[in-house]
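Data first, discussion second: the structure below is written as structure tokens.
A protein chain is absent from this complex, but the other protein chains hold their places.
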Amino acid sequence: GAEYFVERGDLLRLSRPADSHKGDFGEVLVIGGGPYTGAPALAAQSALRSGADLVRVAVPAAIADEVQGYSEDLIVRPFDGTQLTEPAVDPLLDLAADHDSVVLGPGLGAGEATLSAVEAFLADFEGTAVVDADALRVVPDVETEATLICTPHRGEFERMGGQDAADWETRAENVAELAAELGMTLLVKGPADIISDGKSTRVSRTGNPGMTVGGTGDVLAGVTGALAATLDPHPAASLGAYVTGRAGDLVVEERGYGLVASDLLDRVPTAMWDEQP
Amino acid sequence: GAEYFVERGDLLRLSRPADSHKGDFGEVLVIGGGPYTGAPALAAQSALRSGADLVRVAVPAAIADEVQGYSEDLIVRPFDGTQLTEPAVDPLLDLAADHDSVVLGPGLGAGEATLSAVEAFLADFEGTAVVDADALRVVPDVETEATLICTPHRGEFERMGGQDAADWETRAENVAELAAELGMTLLVKGPADIISDGKSTRVSRTGNPGMTVGGTGDVLAGVTGALAATLDPHPAASLGAYVTGRAGDLVVEERGYGLVASDLLDRVPTAMWDEQP
Amino acid sequence: GAEYFVERGDLLRLSRPADSHKGDFGEVLVIGGGPYTGAPALAAQSALRSGADLVRVAVPAAIADEVQGYSEDLIVRPFDGTQLTEPAVDPLLDLAADHDSVVLGPGLGAGEATLSAVEAFLADFEGTAVVDADALRVVPDVETEATLICTPHRGEFERMGGQDAADWETRAENVAELAAELGMTLLVKGPADIISDGKSTRVSRTGNPGMTVGGTGDVLAGVTGALAATLDPHPAASLGAYVTGRAGDLVVEERGYGLVASDLLDRVPTAMWDEQP
Partner (left out) sequence: GAEYFVERGDLLRLSRPADSHKGDFGEVLVIGGGPYTGAPALAAQSALRSGADLVRVAVPAAIADEVQGYSEDLIVRPFDGTQLTEPAVDPLLDLAADHDSVVLGPGLGAGEATLSAVEAFLADFEGTAVVDADALRVVPDVETEATLICTPHRGEFERMGGQDAADWETRAENVAELAAELGMTLLVKGPADIISDGKSTRVSRTGNPGMTVGGTGDVLAGVTGALAATLDPHPAASLGAYVTGRAGDLVVEERGYGLVASDLLDRVPTAMWDEQP
């Protein structure tokens, strides 16, 4: 139907009253980094570009200086060590409780101790979290009261128990099925992004072949995290996919492929607010 | 009356004689940083963008490298430790004496030892200072011969003893009252910024809902600090509010919301000089 | 003949199918750094700008933080020490095996231990490598099953055993001769870049006198490395020379000489995709 595809009209959700003040658009906590340094910085900056009022980024102390160095706009909260491990979980849960949404995963890597820590975090977390990258591995088995938006690519979708399919219509059905089973919102990335919470399923067709470059997933997670601070999970994920893809289209329209993920940051605001119908 | 609102015509104060030389437009000292790294860097760069000839930024040694790394245009003066504490106060007073104005507060945090140090600094300081953020907490109780411009948001205004009000006209009266009582210039931030020294009260209506993002207050403090190096406190605060808000409007006109505080830096010169009537 | 010169039409090789996904455009490993820090960062960013999906940059631990600091888009893999030495070779061979091409040389320097390590790497490497700068010194004497693209300037070409010549037609013959003898692809840089694998020889005439500045060779190596991840060595080198020179021409057309190597990064995508015939 007409509402099946995410379209420009969906952007109408994003207007701002003139008497807005600090806090109205949410505070986001990004938890990431360890083997990768750029990923949490990309997710945090994307969340800011998507209109979050405040974004804190919690990373291992070993990389805190580099992450902070990328921008004066970042607020870095280091935890001990070179990667996420269980001792950091309780302080992170306390910190997370002061935020409207959490983005969990960018650059954490797949170390065994890290995945245990992710599991421990999710088990006790009760807020809204966007889960991406290696952190997705523990999601199917964890018991949690959190509201989750998971953003796997097709390979990760299969590893979560989903069934991939060559045509996107069948894939959409399979996404809906797994979302219903797991009780969460899924955003499965691909040439067409599929978003479902089991009840409603939508497809976003923005984006282009230049976006196969590393880091675009971190941007999508950050954009979706910021939207999830003020919107329900399903529209947040739908708009997250639409806006991130559109930002990539703006870069490619301007100068062809060869984009890098940080190119998207500047175009997110344009994609989100400047093209409202 | 016609002079109630800060308008474009106020920018006429900012012309420059052709035979200006180094020092004519003031030297500014920013004292900040500790739990936050980006805030003092934003304030210092804002002061430069507002035409100060020289800006030094004093921060804890623990973050000096990151602050210096943001720009070749910054001159960082580190003090020992990870946050401002009393041993740094005397050297900072010496350093401050060589500057035309001081910006005190951006990113200092609210640690007890830090607030004591802020209090000790203000007690002995006799120059002009813009006080922002957590440093505002000690202002109502400190006895000082300094000339102060305080830049609280509405919550901080209340904590300083002011009475907030839903309509800005009543609020303006309350701001004037507290300013008179404390003997300083207040710039109370909000959808309409209110500036008063108890005798004269003005309102600046630039700015927009995209400016709820973190860091915009640091920019305002830096802009106001630079203006206070050559202008009296009341016009400095009035123009500081007008210019910072206008810089934010320029960003949003160009591409919608999703601005970050560092976006404002580039637009401050345009807002200040390129739009003179 | 008409196919002798590399022309705009050659860019047609670079189209992208709409259903591309992560990995289709290759993963590149840059090995460099030690006495120079910027060189490996330039090569890695150039590879990303040329459309590689993922670029990792392996550098000595002593400079890893600075390299990582240049961009969130970089993935740095440090090896122990302040320069490349033999203990790093085996882990690098393992890492290289997971990539579609390697760029070996930018910023490694000519330390004796480093050249031994380069030799040891090439002796055991079986993939595709672009070799540049000081690493070229060991190439003529090494026995390897790797597919090599070497990018010497005219002085380095002579040191490799080639015979320089004032007119480029004679030089082209000499390049073809050495390429045949060494069994590799040569890209000899000069006012006209000459590319030959001994069987086919082509000439790229893009580029300008502003490109004598340091670092342009690192960009060429990165661009060629990314192209070699999906194309055969000869067309990869031919397009690498054409695109890098064209990127430099775009900078100079815009504002005259005084370009720096990092200026080229932004123009590589335009030169590669935006000017397709």
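Which chain is which? They are A, B and C, in the order written, and residues in each are numbered from 1.
One rule holds for everything that comes next: a residue touches a chain if its C-beta (ideal position, glycine included) is under 8 Å from a C-beta of that chain, and two chains touch if they have at least 3 such contacts.
All of these numbers come straight from a predicted model, not from anything done at the bench.
Hidden chain, full complex: it touches shown chains B, C. Residue C:E66 is the one among C:E66, C:E86, C:E158 or C:D249 that touches the chain missing from this view. Taking the complete complex into account, C:R255 is the one of C:R8, C:R159 or C:R255 that touches the chain left out. When the omitted chain is restored, the residue from C:V28, C:A41 or C:A96 that touches it is C:A41.
For chain C, the list of residues touching the undisplayed chain reads 36-39, 41-42, 45, 65-66, 69-70, 153-154, 190-191, 208-210, 212-215, 255-262. Contact residues of chain B toward the unshown chain are 16-25, 45, 48-55, 65, 68-69, 71-76, 268-270, 272-274, 276.
Here is the rule we use: only the chains that are shown with their structure count from here on.
Homomeric contact chain A/chain C is classed as different-residue, with under half of its interface positions used by both copies. Greatest centre-to-centre distance from chain B is found for C, with centres as Cα means. Each chain gets a centre from the mean of its Cα atoms; for chain A and chain C, those two points are 35 Å apart.
Between chain B and chain C, the centres computed from C-alpha atoms are 49 Å apart.
Among the residues of chain B, those touching two or more other chains are numbered 69.
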